[in-house]
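The structure follows.
What you see is the complex with one protein chain gone and the rest in place.
Take a look at chain A:
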Amino acid sequence: MRFKDVFSIIGPAMVGPSSSHTAGAARIGRAARQFMGCVPSKAEIIFYGSFAATYQGHGTDRAIVGGLLNYTTDDVRLPSSIAIAEEQGMDITFTQGTGLYPHPNTVRLRLTGEQAEQNVDLMGISIGGGNIEIVEINGFSMKLSAMYPSIIISHMDWLGVLASVTDVIRKCEVNIGHMSLDRKQRSGRALTVLELDGMVQQDLLLNLEALPAVTSVKVIDLNTTF
């Protein structure tokens, strides 16, 4: 069954006009914001395909920026997000991307933080009805739906790292619904994505961060309203 429950039919609550071009875009922006952990000082927003052709009419631009401000899909501040972000000092540019892209509704976000290690380069696609996939973060490929609480772990591609990661999660009694790993090179830097069936608790994150091969642990959870 593609649609699992009543709220995938009645819902989401959202600011219009389009579930794919507005609500989905807001969710991609918010996922990027949560991964980054702060408001970017500079945001280069690059649209592809149908997003590039109709982003102004659908408010895709405002939805993305609203997401970067951590707004949910039904936040009434979404239409004025660009002005609000610029007041807060965010330097925003919109461009049309060239070259290959994975889906008609694709956006790349190049976000700059206060420190260089906060910078994020993320690509997301909006696949319909407000549903999204994050397909790339900082050069690592993935397929993250953001439907569930998700953990993104940067680590070294060393022997037994995944075993120690899943062991920490098992001890916290959380089930893993989906998992993927991509690495830059053998024994080099790697990124693991985990979608979980339960809420992400603080001690789970601390235990993961304490693992020797792990360099950072980030959470994306679009079900939260804060």
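Keep this in mind: contacts are C-beta pairs under 8 Å (C-beta built on N, C-alpha and C of every residue); 3 or more make two chains touch, one makes a residue touch a chain; residues count from 1.
Basically, contacts and distances are computed from a predicted model.
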Q: Pick from "L-serine dehydratase", "Molybdopterin synthase sulfur carrier subunit", "ABC transporter domain-containing protein" or "Chromosome partitioning protein ParA" the UniProt protein name of the chain that isn't shown here.
A: "L-serine dehydratase"
Q: Determine which one of A:78, A:174, A:208 or A:222 touches the chain that has been left out.
A: A:78
Q | Positions on chain A contacted by the hidden chain, ascending | A | 1-20, 22-23, 50, 53-54, 56-59, 62, 74, 76, 78-79, 128-130
